[in-house]
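Note that one protein chain of the assembly has been removed; the remaining protein chains are unaltered in position.
Let's look at chain A:
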Amino acid sequence: MNFSLLSSEMLAAGLGTGLLILGLIAPKTENRRGFGYITAFGLLAVLVATFFQYGINQSTFHELWIVDDYSVFMKQVFIVAAILVVLSAVDFVETLPRFRGEFFALIVYALLGMMVMASANDLITIYVGLELMTITFFVLVAYQLGDGRSSEAGIKYLILGSVSSAVLLYGMSILYGLTGTTTIPEMLTKLTWSPILVVAIVMLIGGFGFKISLVPFHMWSPDIYEGAPTPITAFLAVASKAAGFAVMVRVFLLGLPLEGAVDWMLLISLLAGITMVIGNVVAIPQTNIKRMLAYSSVAQAGYMIAGLMSMDAPGVKGILFYSMIYVVANVGAFTVATLVRRALDTDTIADYAGLGQRQPLLASTLTICLLSLAGIPPLSGFVGKFYIFQAVMDKGILWPAFVGFVMSMISVYYYLNVALYMWRDDPKDDRPVPVPGPAKLVIVLSLVVTVVLGVYPGPLGELATMAAKSLF
(Lines give C-alpha, C1' and ligand atoms only; values in the text may rest on other atoms or scores of the structure.)
Protein backbone atom coordinates (compact mmCIF):
# COMPACT_ATOMS: atom_id res chain seq x y z
CA MET A 1 0.00 0.00 0.00
CA ASN A 2 1.52 3.25 -1.15
CA PHE A 3 -0.07 6.10 0.75
CA SER A 4 1.97 8.74 -1.03
CA LEU A 5 -0.31 8.26 -4.05
CA LEU A 6 -3.13 9.66 -1.94
CA SER A 7 -1.19 12.74 -0.84
CA SER A 8 -3.15 15.37 -2.79
CA GLU A 9 -6.48 13.90 -1.63
CA MET A 10 -5.26 13.84 1.97
CA LEU A 11 -4.25 17.50 1.66
CA ALA A 12 -7.69 18.39 0.28
CA ALA A 13 -9.46 16.41 3.02
CA GLY A 14 -7.29 18.09 5.63
CA LEU A 15 -8.07 21.51 4.18
CA GLY A 16 -11.83 20.87 4.19
CA THR A 17 -11.85 19.53 7.75
CA GLY A 18 -9.56 22.33 8.89
CA LEU A 19 -11.97 24.90 7.47
CA LEU A 20 -14.86 23.22 9.28
CA ILE A 21 -12.97 23.30 12.60
CA LEU A 22 -11.90 26.89 11.99
CA GLY A 23 -15.55 27.77 11.49
CA LEU A 24 -16.37 26.19 14.84
CA ILE A 25 -13.61 27.99 16.70
CA ALA A 26 -13.90 31.43 15.10
CA PRO A 27 -16.39 33.76 16.81
CA LYS A 28 -19.78 33.90 15.10
CA THR A 29 -19.70 37.65 14.81
CA GLU A 30 -16.52 37.71 12.71
CA ASN A 31 -17.05 37.90 8.97
CA ARG A 32 -15.91 35.02 6.86
CA ARG A 33 -13.85 36.75 4.16
CA GLY A 34 -10.64 35.26 5.48
CA PHE A 35 -12.00 31.76 4.91
CA GLY A 36 -12.15 32.38 1.19
CA TYR A 37 -8.51 33.47 1.05
CA ILE A 38 -7.40 30.53 3.25
CA THR A 39 -9.27 28.14 0.94
CA ALA A 40 -7.77 29.69 -2.17
CA PHE A 41 -4.23 29.49 -0.80
CA GLY A 42 -4.78 25.97 0.51
CA LEU A 43 -6.05 24.84 -2.89
CA LEU A 44 -3.08 26.55 -4.53
CA ALA A 45 -0.83 24.43 -2.29
CA VAL A 46 -2.72 21.28 -3.36
CA LEU A 47 -2.32 22.34 -6.99
CA VAL A 48 1.43 22.70 -6.53
CA ALA A 49 1.54 19.30 -4.82
CA THR A 50 -0.18 17.64 -7.78
CA PHE A 51 2.64 18.72 -10.09
CA PHE A 52 4.92 16.30 -8.25
CA GLN A 53 2.61 13.43 -9.16
CA TYR A 54 3.30 13.62 -12.89
CA GLY A 55 5.19 10.62 -14.19
CA ILE A 56 4.33 8.27 -11.30
CA ASN A 57 1.83 6.06 -13.20
CA GLN A 58 1.24 3.55 -10.42
CA SER A 59 -1.78 1.91 -8.89
CA THR A 60 -2.25 0.84 -5.32
CA PHE A 61 -4.77 -0.80 -2.94
CA HIS A 62 -5.18 -3.85 -5.21
CA GLU A 63 -5.68 -1.67 -8.30
CA LEU A 64 -8.49 0.29 -6.68
CA TRP A 65 -6.58 3.54 -6.94
CA ILE A 66 -4.48 4.73 -9.82
CA VAL A 67 -2.32 7.82 -10.18
CA ASP A 68 -1.43 8.29 -13.84
CA ASP A 69 -0.73 11.49 -15.71
CA TYR A 70 -4.32 11.49 -16.96
CA SER A 71 -5.77 11.55 -13.45
CA VAL A 72 -3.27 14.18 -12.33
CA PHE A 73 -4.19 16.45 -15.24
CA MET A 74 -7.89 16.04 -14.50
CA LYS A 75 -7.30 16.81 -10.83
CA GLN A 76 -5.55 20.02 -11.83
CA VAL A 77 -8.57 20.97 -13.96
CA PHE A 78 -10.82 20.53 -10.90
CA ILE A 79 -8.47 22.40 -8.57
CA VAL A 80 -8.10 25.33 -10.96
CA ALA A 81 -11.89 25.47 -11.24
CA ALA A 82 -12.25 25.37 -7.45
CA ILE A 83 -9.68 28.14 -6.90
CA LEU A 84 -11.38 30.41 -9.44
CA VAL A 85 -14.83 29.69 -8.00
CA VAL A 86 -13.69 30.29 -4.43
CA LEU A 87 -12.09 33.62 -5.35
CA SER A 88 -15.16 34.74 -7.27
CA ALA A 89 -17.36 33.73 -4.33
CA VAL A 90 -15.48 35.61 -1.59
CA ASP A 91 -17.73 38.64 -1.87
CA PHE A 92 -20.83 36.69 -2.79
CA VAL A 93 -20.62 34.75 0.47
CA GLU A 94 -21.06 38.02 2.40
CA THR A 95 -24.63 38.19 1.09
CA LEU A 96 -25.57 34.75 2.43
CA PRO A 97 -27.80 34.79 5.49
CA ARG A 98 -26.14 31.88 7.34
CA PHE A 99 -23.43 29.21 7.12
CA ARG A 100 -20.84 31.39 5.40
CA GLY A 101 -17.74 29.54 6.54
CA GLU A 102 -19.09 26.12 5.61
CA PHE A 103 -19.60 27.26 2.04
CA PHE A 104 -15.88 26.98 1.35
CA ALA A 105 -15.49 23.72 3.27
CA LEU A 106 -18.27 22.19 1.13
CA ILE A 107 -16.59 23.35 -2.08
CA VAL A 108 -13.38 21.64 -0.93
CA TYR A 109 -15.28 18.42 -0.14
CA ALA A 110 -16.95 18.45 -3.56
CA LEU A 111 -13.49 18.91 -5.05
CA LEU A 112 -12.27 15.94 -3.00
CA GLY A 113 -15.04 13.80 -4.48
CA MET A 114 -13.99 14.81 -7.99
CA MET A 115 -10.34 14.02 -7.26
CA VAL A 116 -11.35 10.56 -6.03
CA MET A 117 -13.31 10.06 -9.26
CA ALA A 118 -10.31 11.01 -11.39
CA SER A 119 -8.04 8.52 -9.64
CA ALA A 120 -10.57 5.70 -9.24
CA ASN A 121 -9.69 2.54 -11.10
CA ASP A 122 -12.64 0.60 -9.75
CA LEU A 123 -16.41 0.96 -10.06
CA ILE A 124 -17.07 1.20 -6.32
CA THR A 125 -14.38 3.84 -5.79
CA ILE A 126 -15.87 5.78 -8.71
CA TYR A 127 -19.27 5.59 -7.10
CA VAL A 128 -18.02 6.74 -3.69
CA GLY A 129 -16.27 9.74 -5.27
CA LEU A 130 -19.31 10.51 -7.37
CA GLU A 131 -21.63 10.49 -4.37
CA LEU A 132 -19.29 12.63 -2.28
CA MET A 133 -19.36 15.18 -5.09
CA THR A 134 -23.09 14.93 -5.83
CA ILE A 135 -24.37 15.00 -2.25
CA THR A 136 -22.19 18.03 -1.52
CA PHE A 137 -23.66 19.71 -4.57
CA PHE A 138 -27.22 19.03 -3.35
CA VAL A 139 -26.38 21.18 -0.32
CA LEU A 140 -24.52 23.84 -2.29
CA VAL A 141 -27.28 24.25 -4.90
CA ALA A 142 -29.84 24.93 -2.16
CA TYR A 143 -27.46 27.22 -0.27
CA GLN A 144 -29.35 30.49 -0.65
CA LEU A 145 -31.66 30.13 2.35
CA GLY A 146 -34.95 31.96 1.99
CA ASP A 147 -34.72 32.04 -1.80
CA GLY A 148 -37.44 29.75 -3.09
CA ARG A 149 -35.81 29.16 -6.45
CA SER A 150 -32.58 28.00 -4.87
CA SER A 151 -34.46 25.52 -2.67
CA GLU A 152 -36.47 24.35 -5.67
CA ALA A 153 -33.27 23.77 -7.62
CA GLY A 154 -31.81 21.89 -4.67
CA ILE A 155 -34.80 19.57 -4.36
CA LYS A 156 -34.90 18.98 -8.12
CA TYR A 157 -31.22 18.18 -8.18
CA LEU A 158 -31.63 15.88 -5.18
CA ILE A 159 -34.41 13.85 -6.80
CA LEU A 160 -32.97 13.72 -10.32
CA GLY A 161 -29.44 13.18 -9.06
CA SER A 162 -30.56 10.27 -6.88
CA VAL A 163 -32.39 8.67 -9.80
CA SER A 164 -29.35 9.01 -12.05
CA SER A 165 -27.07 7.61 -9.35
CA ALA A 166 -29.41 4.66 -8.91
CA VAL A 167 -29.42 3.99 -12.66
CA LEU A 168 -25.63 4.21 -12.76
CA LEU A 169 -25.26 1.90 -9.78
CA TYR A 170 -27.60 -0.62 -11.37
CA GLY A 171 -25.51 -0.57 -14.54
CA MET A 172 -22.36 -1.09 -12.49
CA SER A 173 -23.92 -3.99 -10.59
CA ILE A 174 -24.77 -5.70 -13.89
CA LEU A 175 -21.16 -5.27 -15.02
CA TYR A 176 -20.03 -6.84 -11.77
CA GLY A 177 -22.48 -9.67 -12.26
CA LEU A 178 -21.13 -10.35 -15.75
CA THR A 179 -17.44 -10.22 -14.91
CA GLY A 180 -17.11 -10.90 -11.19
CA THR A 181 -14.82 -7.90 -10.83
CA THR A 182 -15.18 -4.19 -10.24
CA THR A 183 -11.68 -3.25 -11.40
CA ILE A 184 -11.81 -1.45 -14.74
CA PRO A 185 -8.83 -3.03 -16.59
CA GLU A 186 -9.95 -6.51 -15.54
CA MET A 187 -13.43 -5.93 -16.94
CA LEU A 188 -11.95 -5.31 -20.37
CA THR A 189 -10.76 -8.89 -20.73
CA LYS A 190 -13.86 -10.55 -19.33
CA LEU A 191 -16.74 -8.88 -21.14
CA THR A 192 -18.34 -10.61 -24.12
CA TRP A 193 -21.53 -9.90 -26.01
CA SER A 194 -24.76 -10.56 -24.14
CA PRO A 195 -28.15 -8.82 -24.13
CA ILE A 196 -27.73 -7.80 -20.52
CA LEU A 197 -24.46 -6.01 -21.35
CA VAL A 198 -26.47 -3.74 -23.65
CA VAL A 199 -28.68 -2.83 -20.69
CA ALA A 200 -25.64 -2.20 -18.51
CA ILE A 201 -24.02 0.09 -21.07
CA VAL A 202 -27.21 2.04 -21.67
CA MET A 203 -27.50 2.53 -17.91
CA LEU A 204 -23.87 3.65 -17.61
CA ILE A 205 -24.37 6.16 -20.41
CA GLY A 206 -27.55 7.36 -18.69
CA GLY A 207 -25.83 7.78 -15.33
CA PHE A 208 -22.70 9.49 -16.62
CA GLY A 209 -24.72 11.36 -19.24
CA PHE A 210 -26.68 12.99 -16.44
CA LYS A 211 -23.48 14.31 -14.87
CA ILE A 212 -22.13 15.75 -18.12
CA SER A 213 -25.66 16.80 -19.27
CA LEU A 214 -25.70 14.83 -22.48
CA VAL A 215 -28.97 15.06 -24.42
CA PRO A 216 -31.47 13.46 -23.55
CA PHE A 217 -30.26 13.52 -19.92
CA HIS A 218 -29.78 17.30 -19.89
CA MET A 219 -33.28 18.38 -18.79
CA TRP A 220 -32.17 19.18 -15.25
CA SER A 221 -29.38 21.57 -16.10
CA PRO A 222 -31.20 24.79 -17.13
CA ASP A 223 -33.50 24.76 -14.10
CA ILE A 224 -30.78 23.95 -11.63
CA TYR A 225 -28.22 26.31 -13.17
CA GLU A 226 -30.79 29.09 -12.98
CA GLY A 227 -31.79 28.50 -9.37
CA ALA A 228 -28.42 27.74 -7.81
CA PRO A 229 -26.19 30.52 -6.44
CA THR A 230 -24.14 31.70 -9.45
CA PRO A 231 -20.65 30.68 -8.20
CA ILE A 232 -22.05 27.21 -7.53
CA THR A 233 -23.59 27.15 -11.00
CA ALA A 234 -20.12 27.83 -12.36
CA PHE A 235 -18.60 25.05 -10.29
CA LEU A 236 -21.40 22.67 -11.26
CA ALA A 237 -21.08 23.53 -14.93
CA VAL A 238 -17.32 23.14 -15.18
CA ALA A 239 -15.87 20.93 -12.47
CA SER A 240 -18.71 18.47 -12.00
CA LYS A 241 -18.94 18.04 -15.75
CA ALA A 242 -15.18 17.60 -16.13
CA ALA A 243 -15.30 14.96 -13.38
CA GLY A 244 -18.01 13.14 -15.31
CA PHE A 245 -15.78 13.18 -18.40
CA ALA A 246 -12.77 11.98 -16.39
CA VAL A 247 -14.66 8.88 -15.27
CA MET A 248 -16.48 8.28 -18.51
CA VAL A 249 -13.30 8.29 -20.61
CA ARG A 250 -11.59 5.88 -18.24
CA VAL A 251 -14.51 3.47 -17.91
CA PHE A 252 -15.40 3.36 -21.59
CA LEU A 253 -11.92 3.38 -23.14
CA LEU A 254 -10.23 1.12 -20.61
CA GLY A 255 -13.08 -0.98 -19.28
CA LEU A 256 -15.55 -1.75 -22.05
CA PRO A 257 -14.25 -3.64 -25.10
CA LEU A 258 -15.62 -2.73 -28.52
CA GLU A 259 -14.70 -5.86 -30.45
CA GLY A 260 -16.65 -8.93 -29.52
CA ALA A 261 -18.87 -7.01 -27.14
CA VAL A 262 -21.41 -4.19 -27.42
CA ASP A 263 -20.74 -1.34 -29.85
CA TRP A 264 -21.23 1.47 -27.36
CA MET A 265 -19.49 3.89 -29.71
CA LEU A 266 -22.57 3.94 -31.93
CA LEU A 267 -24.75 5.16 -29.06
CA ILE A 268 -22.19 7.69 -27.82
CA SER A 269 -21.58 9.21 -31.25
CA LEU A 270 -25.33 9.43 -31.85
CA LEU A 271 -25.85 11.21 -28.53
CA ALA A 272 -22.85 13.49 -29.19
CA GLY A 273 -24.40 14.60 -32.49
CA ILE A 274 -27.83 15.18 -30.95
CA THR A 275 -26.28 17.03 -28.01
CA MET A 276 -24.37 19.42 -30.27
CA VAL A 277 -27.51 20.21 -32.26
CA ILE A 278 -30.06 20.49 -29.45
CA GLY A 279 -27.81 22.36 -27.01
CA ASN A 280 -27.02 25.06 -29.53
CA VAL A 281 -30.48 25.38 -31.06
CA VAL A 282 -32.32 25.60 -27.74
CA ALA A 283 -29.82 28.16 -26.43
CA ILE A 284 -30.94 30.67 -29.08
CA PRO A 285 -34.32 31.75 -27.60
CA GLN A 286 -33.06 31.95 -23.98
CA THR A 287 -33.46 35.33 -22.31
CA ASN A 288 -31.81 34.46 -19.00
CA ILE A 289 -28.02 34.45 -19.09
CA LYS A 290 -27.72 31.47 -16.75
CA ARG A 291 -30.15 29.40 -18.82
CA MET A 292 -28.32 30.43 -21.97
CA LEU A 293 -25.00 29.34 -20.45
CA ALA A 294 -26.66 26.10 -19.30
CA TYR A 295 -27.69 25.17 -22.83
CA SER A 296 -24.32 26.32 -24.13
CA SER A 297 -22.68 23.97 -21.62
CA VAL A 298 -24.91 21.15 -22.90
CA ALA A 299 -23.57 21.88 -26.38
CA GLN A 300 -19.99 21.98 -25.08
CA ALA A 301 -20.51 18.51 -23.60
CA GLY A 302 -21.42 17.37 -27.11
CA TYR A 303 -18.16 18.75 -28.55
CA MET A 304 -16.11 17.17 -25.79
CA ILE A 305 -17.71 13.73 -25.96
CA ALA A 306 -17.06 13.74 -29.70
CA GLY A 307 -13.37 13.46 -28.79
CA LEU A 308 -14.08 9.96 -27.47
CA MET A 309 -14.91 8.85 -31.01
CA SER A 310 -11.29 8.77 -32.09
CA MET A 311 -10.51 6.20 -29.36
CA ASP A 312 -6.86 7.22 -29.18
CA ALA A 313 -4.48 9.58 -27.38
CA PRO A 314 -5.04 12.67 -29.60
CA GLY A 315 -8.81 12.48 -28.95
CA VAL A 316 -8.33 12.24 -25.20
CA LYS A 317 -5.78 15.05 -25.42
CA GLY A 318 -8.47 17.15 -27.08
CA ILE A 319 -10.92 16.38 -24.28
CA LEU A 320 -8.34 17.23 -21.61
CA PHE A 321 -7.25 20.46 -23.28
CA TYR A 322 -10.83 21.48 -23.91
CA SER A 323 -11.90 20.84 -20.31
CA MET A 324 -9.18 23.16 -19.03
CA ILE A 325 -10.04 26.05 -21.34
CA TYR A 326 -13.75 25.39 -20.86
CA VAL A 327 -13.24 25.77 -17.10
CA VAL A 328 -11.46 29.10 -17.51
CA ALA A 329 -13.87 30.61 -20.06
CA ASN A 330 -17.01 29.43 -18.27
CA VAL A 331 -15.90 30.56 -14.81
CA GLY A 332 -15.08 33.95 -16.33
CA ALA A 333 -18.56 34.23 -17.84
CA PHE A 334 -20.30 33.10 -14.64
CA THR A 335 -18.23 35.48 -12.50
CA VAL A 336 -19.44 38.37 -14.63
CA ALA A 337 -22.98 37.06 -14.18
CA THR A 338 -22.44 36.93 -10.39
CA LEU A 339 -21.25 40.53 -10.25
CA VAL A 340 -24.04 41.86 -12.47
CA ARG A 341 -26.57 39.93 -10.42
CA ARG A 342 -25.22 41.44 -7.23
CA ALA A 343 -25.25 45.00 -8.54
CA LEU A 344 -28.41 45.02 -10.68
CA ASP A 345 -30.33 42.06 -9.20
CA THR A 346 -31.07 40.56 -12.61
CA ASP A 347 -30.02 37.65 -14.80
CA THR A 348 -31.91 38.78 -17.89
CA ILE A 349 -29.72 39.25 -20.95
CA ALA A 350 -31.57 42.43 -21.94
CA ASP A 351 -30.53 44.02 -18.65
CA TYR A 352 -26.88 43.67 -19.66
CA ALA A 353 -27.51 46.64 -21.93
CA GLY A 354 -24.74 49.18 -21.75
CA LEU A 355 -22.41 47.09 -19.63
CA GLY A 356 -19.68 48.14 -22.03
CA GLN A 357 -20.09 51.75 -20.85
CA ARG A 358 -20.68 50.89 -17.22
CA GLN A 359 -17.88 48.41 -16.64
CA PRO A 360 -15.76 47.82 -19.79
CA LEU A 361 -13.65 45.17 -18.00
CA LEU A 362 -16.68 42.99 -17.28
CA ALA A 363 -18.14 43.47 -20.74
CA SER A 364 -14.91 42.66 -22.54
CA THR A 365 -14.25 39.59 -20.38
CA LEU A 366 -17.75 38.27 -21.02
CA THR A 367 -17.38 38.93 -24.75
CA ILE A 368 -14.00 37.21 -24.97
CA CYS A 369 -15.12 34.21 -22.86
CA LEU A 370 -18.29 33.74 -24.91
CA LEU A 371 -16.41 34.03 -28.20
CA SER A 372 -13.94 31.47 -26.92
CA LEU A 373 -16.82 29.12 -26.09
CA ALA A 374 -18.14 29.69 -29.61
CA GLY A 375 -14.72 28.71 -30.97
CA ILE A 376 -13.67 31.90 -32.75
CA PRO A 377 -9.95 31.97 -33.59
CA PRO A 378 -7.51 33.04 -32.19
CA LEU A 379 -9.12 32.35 -28.80
CA SER A 380 -8.44 29.15 -26.88
CA GLY A 381 -11.86 27.63 -27.55
CA PHE A 382 -10.94 27.37 -31.21
CA VAL A 383 -7.73 25.50 -30.41
CA GLY A 384 -9.61 23.06 -28.18
CA LYS A 385 -12.24 22.33 -30.81
CA PHE A 386 -9.49 22.02 -33.42
CA TYR A 387 -7.65 19.37 -31.36
CA ILE A 388 -10.84 17.36 -30.80
CA PHE A 389 -12.17 17.38 -34.34
CA GLN A 390 -8.74 16.91 -35.89
CA ALA A 391 -8.29 13.73 -33.83
CA VAL A 392 -11.69 12.44 -34.95
CA MET A 393 -11.10 13.34 -38.60
CA ASP A 394 -7.72 11.58 -38.56
CA LYS A 395 -9.67 8.40 -37.91
CA GLY A 396 -11.72 9.00 -41.05
CA ILE A 397 -14.92 10.03 -39.25
CA LEU A 398 -15.90 13.30 -40.84
CA TRP A 399 -19.50 14.00 -39.79
CA PRO A 400 -18.81 15.14 -36.16
CA ALA A 401 -16.51 17.85 -37.48
CA PHE A 402 -19.19 19.04 -39.91
CA VAL A 403 -21.90 19.05 -37.25
CA GLY A 404 -19.53 20.75 -34.82
CA PHE A 405 -18.57 23.40 -37.36
CA VAL A 406 -22.15 24.24 -38.38
CA MET A 407 -23.31 24.28 -34.77
CA SER A 408 -20.42 26.54 -33.74
CA MET A 409 -21.57 28.99 -36.43
CA ILE A 410 -25.08 28.87 -34.97
CA SER A 411 -23.74 29.35 -31.46
CA VAL A 412 -21.96 32.54 -32.50
CA TYR A 413 -25.42 34.05 -32.95
CA TYR A 414 -26.58 33.70 -29.36
CA TYR A 415 -23.16 34.43 -27.87
CA LEU A 416 -22.81 37.62 -29.91
CA ASN A 417 -26.38 38.55 -29.02
CA VAL A 418 -25.17 39.16 -25.45
CA ALA A 419 -22.22 41.20 -26.75
CA LEU A 420 -24.62 43.22 -28.88
CA TYR A 421 -26.70 44.21 -25.85
CA MET A 422 -23.59 45.09 -23.88
CA TRP A 423 -21.83 47.23 -26.46
CA ARG A 424 -24.60 48.67 -28.66
CA ASP A 425 -27.32 49.69 -26.21
CA ASP A 426 -27.21 52.41 -23.61
CA PRO A 427 -27.53 51.50 -19.92
CA LYS A 428 -31.07 51.73 -18.50
CA ASP A 429 -29.94 53.50 -15.35
CA ASP A 430 -26.66 54.70 -13.89
CA ARG A 431 -26.28 52.31 -10.96
CA PRO A 432 -22.59 51.35 -10.69
CA VAL A 433 -21.45 47.74 -11.13
CA PRO A 434 -18.64 47.35 -8.60
CA VAL A 435 -15.88 44.76 -9.17
CA PRO A 436 -14.38 43.65 -5.84
CA GLY A 437 -10.70 42.63 -5.66
CA PRO A 438 -10.78 38.80 -5.67
CA ALA A 439 -13.44 38.67 -8.38
CA LYS A 440 -11.39 41.11 -10.45
CA LEU A 441 -8.46 38.71 -10.18
CA VAL A 442 -10.63 35.87 -11.50
CA ILE A 443 -11.92 37.99 -14.35
CA VAL A 444 -8.51 39.25 -15.42
CA LEU A 445 -7.08 35.71 -15.14
CA SER A 446 -9.80 34.16 -17.27
CA LEU A 447 -9.48 36.95 -19.83
CA VAL A 448 -5.69 36.60 -20.06
CA VAL A 449 -5.65 32.79 -20.03
CA THR A 450 -8.36 32.54 -22.68
CA VAL A 451 -6.43 34.81 -25.01
CA VAL A 452 -2.93 33.48 -24.24
CA LEU A 453 -3.84 29.82 -24.61
CA GLY A 454 -5.42 30.61 -27.94
CA VAL A 455 -2.28 32.22 -29.30
CA TYR A 456 0.21 29.98 -27.52
CA PRO A 457 -1.41 26.61 -26.68
CA GLY A 458 1.92 24.73 -26.76
CA PRO A 459 2.79 24.02 -23.10
CA LEU A 460 -0.74 23.06 -22.02
CA GLY A 461 -1.13 21.01 -25.19
CA GLU A 462 2.07 19.10 -24.43
CA LEU A 463 0.94 18.48 -20.87
CA ALA A 464 -2.40 17.19 -22.17
CA THR A 465 -0.64 14.97 -24.71
CA MET A 466 1.50 13.45 -21.98
CA ALA A 467 -1.57 12.92 -19.79
CA ALA A 468 -3.55 11.33 -22.63
CA LYS A 469 -0.69 8.99 -23.56
CA SER A 470 -0.62 7.55 -20.05
CA LEU A 471 -4.03 5.97 -20.72
CA PHE A 472 -2.90 3.92 -23.70
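FYI, a residue touches a chain if its C-beta (ideal position, glycine included) is under 8 Å from a C-beta of that chain, and two chains touch if they have at least 3 such contacts; residues count from 1.
The criterion applied here is as follows: contacts and distances are computed from a predicted model.
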"Stage III sporulation protein AC", "Branched-chain amino acid ABC transporter permease", "NADH-quinone oxidoreductase subunit A" or "Succinate dehydrogenase subunit C" - which is the UniProt name of the missing chain: "NADH-quinone oxidoreductase subunit A"
Touching residue (missing chain; options A:4, A:17, A:31 or A:287): A:17
Which of A:27, A:148, A:195 or A:458 contacts the chain that the document leaves out: A:195
Where the missing chain touches chain A, by residue: 17, 20-21, 23-24, 194-195
